[in-house]
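Let me give you the structure first, and then I'll get to my questions.
All protein chains of the complex are present and in place, except for one that has been dropped.
Chain IDs A and B follow the sequence of writing; residue 1 opens each chain.
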Amino acid sequence: MKKTLQELAAYLGGEVEGDGATVIAGIAGLDDAGEGQITFLANPRYAAKVATTNASAVVLPPGTDAHGRNAVRLANPYLAFAKLLTLYHVHPAPARGVMDGAWVGEQVTMGGDVTIWPGAFVGNNVTLGDRVTIHPGAVLYDGVTVGSDVTVHANVCIRERCRIGSRVTLHNGTVIGSDGFGYAPDGKGWFKIPQIGIVEIEDDVEIGANTVIDRAALERTLIRKGTKIDNLVQIAHNCVIGENCMIVSQVGISGSTKLGQHVTLAGQVGVAGHLEIGDNVMVGAKSGIPGNIPANQMMSGYPAVSHRDWLRSSAVVPKLPEMRRTLSDLEKRVKELEVQLAERD
Amino acid sequence: MKKTLQELAAYLGGEVEGDGATVIAGIAGLDDAGEGQITFLANPRYAAKVATTNASAVVLPPGTDAHGRNAVRLANPYLAFAKLLTLYHVHPAPARGVMDGAWVGEQVTMGGDVTIWPGAFVGNNVTLGDRVTIHPGAVLYDGVTVGSDVTVHANVCIRERCRIGSRVTLHNGTVIGSDGFGYAPDGKGWFKIPQIGIVEIEDDVEIGANTVIDRAALERTLIRKGTKIDNLVQIAHNCVIGENCMIVSQVGISGSTKLGQHVTLAGQVGVAGHLEIGDNVMVGAKSGIPGNIPANQMMSGYPAVSHRDWLRSSAVVPKLPEMRRTLSDLEKRVKELEVQLAERD
Partner (left out) sequence: MKKTLQELAAYLGGEVEGDGATVIAGIAGLDDAGEGQITFLANPRYAAKVATTNASAVVLPPGTDAHGRNAVRLANPYLAFAKLLTLYHVHPAPARGVMDGAWVGEQVTMGGDVTIWPGAFVGNNVTLGDRVTIHPGAVLYDGVTVGSDVTVHANVCIRERCRIGSRVTLHNGTVIGSDGFGYAPDGKGWFKIPQIGIVEIEDDVEIGANTVIDRAALERTLIRKGTKIDNLVQIAHNCVIGENCMIVSQVGISGSTKLGQHVTLAGQVGVAGHLEIGDNVMVGAKSGIPGNIPANQMMSGYPAVSHRDWLRSSAVVPKLPEMRRTLSDLEKRVKELEVQLAERD
């Protein structure tokens, strides 16, 4: 793969400075890049390295010194880095069709350029769009529908009738559509509430490894388009996760909770059930959310409070033993003062 | 599936009010139910909807107004809802036997109406009861025993010699019997302590997706009958989980801890090792349990205290910065008072 700097600038939506005919064959960091490679300056702290890098070109944000290097000037060099990595390193494998050793059920509908690896299992009445890849050991139960340009990695399970959109990636071991955790006490033990709903995952969603999203009791658990979910996350039945959310590893979201769009939950956060979390809410790592949160808040702690208040109260907690001693001391001194004053009356 | 209201009342253990010959073909919520469907009132807040629902019959608790509708009167409409969902929606698939593409070892004993899907693996000396279903990609190592009416979902692993009771469901990706986490320091690093015990799961247990229950070092890790375990739970070696417990998602229980019966651990709780947790204990979400808990307690926080005390102290934590300022201010004022009094002497 070789591109001229001019071609890269057009791809990235930036302006060339210097020689647009320079040929670029790869991408690397400021320290590692060499002849024929392009690098980028994302953190202004490293601006001086632009003068010394061996790269043939540099992606630069506005207002930084190019030190006479060939450059592409644009607003977001970090995004450009992601796009260049994609250009140089992401090449879809050629489609292989239904390979020997793949099990495919009856009444399965497939688009073009599908690959189903040996050891993958596709149940009856499944629908697959174009350019779907099902890796070994992945299991699609009956009635699943999958859009186009979807990658289902090895050992993923998609349960009965769940619906997956287009441009979705499911990493290894993830389970979509296992039963929600619902039981009614019957006086002796627990009577299972059948979970007859589904999970629906919209377009452009990526889900990490060994994550679990439970099917709804009656209707659907819904992951809206553009949302990214990390590894080992639990999303319980009937949740709705809005568009373009970021759900970091080991988060747990209890049943029927609804997230707005562009919500960020950092690692190991827990969210109680039947809540509404507004748009653009950010929740700090390990926090516990017991109630609704209006839009645009940044919360931390358990029970979560504003991130600012959490930082402040967290800083005081280690001083509690000292505060307690001071308080006890003050009580004695106040008592003494009271006695002294009383004696003078 | 069609039943008369009289038949449903008999199935549910309730009393018919109105026309017992009414034919019921399905179940839905108060708002959605229509002609030929039965609905239910579980929350008294919605009692007025009984008058306006389009359902052909309503399941009602004692003392509520039937508004002249056909009704089944019983104590626990929520449980009745679960039972009706089961009646109308849960229909076991016909048995398919050992299907082409299933791997079955030597000396495997099977009851009647077993289904082993393609891509499932059943090791040597495995025993399966009646009506067992092993989904694709599930792996039963040598010497596993499974009771009757058991569903092992796709990509579950059951390790060597573990024992599964009857009416057990294991959801996708769950691992039963992986090695406990035990090592002895040998002066350089860690020497593995072989984990030669098993896991035993009694009857009527359901375990969610991607949960892990480790085998015992020497004897057995035991899950007693009726207990329900959610997704992504960790149960370490040599634990005993009592009857009818509820272990919610992402809970972790350390080695050799024993839970009594009817214990509820909410999401993301952690329990230290070698503890005894009494019957009917309830632990709030995200709590950490460092010591034994007697029966019938409700605990929260980390380290956990009574739920009531946790609520109270949690409410004070955000006020710590203010308390610290007040304390500092009081110190100065008391000092000033002491000086003033001394000056008067």
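Everything below uses one rule, namely that contacts are C-beta pairs under 8 Å (C-beta built on N, C-alpha and C of every residue); 3 or more make two chains touch, one makes a residue touch a chain.
Worth saying up front: this structure is predicted, and the values here are computed from it rather than measured.
Engineer: Using the touch definition up top, pick the residue from A:36, A:101 or A:189 that touches the left-out chain.
Structural biologist: Counting the whole complex, the residue in contact with the absent chain is A:101.
Engineer: Touching the left-out chain: which of B:11, B:46, B:78 or B:302?
Structural biologist: Of all options in B:11, B:46, B:78 or B:302, contact with the hidden chain holds for B:302.
Engineer: Out of A:61, A:165, A:194 or A:208, which residue would touch the omitted chain in the full complex?
Structural biologist: Final answer for the missing-chain contact: A:208.
Engineer: By the contact criterion defined above, which parts of chain A meet the unshown chain? Give residue numbers in ascending order.
Structural biologist: 29, 76, 78-79, 81-83, 85-86, 89-90, 101, 117-119, 135-137, 153-155, 169, 171-173, 204, 206, 208-210, 226, 228, 230-232, 243-244, 246, 248-250, 267-268, 285-286, 314, 317-321, 323-324, 327, 330-331, 334, 337-338, 341
Engineer: If you put the missing chain back, which residues of chain B would it touch?
Structural biologist: 103, 119, 121, 137, 139, 141, 155, 157, 159, 173, 175, 178-179, 181, 183-186, 188-194, 196, 210-212, 214, 218, 232, 234, 236, 250, 252, 254, 268, 270, 272, 288, 301-303, 305, 309-310, 312-313, 315-317, 319-320, 323, 326-327, 330, 333-334, 337, 340-341
The criterion applied here is as follows: only the chains that are shown with their structure count from here on.
Engineer: From the C-alpha centre of chain A to that of chain B, how far is it in Å?
Structural biologist: Distance between chain centres: 27 Å.
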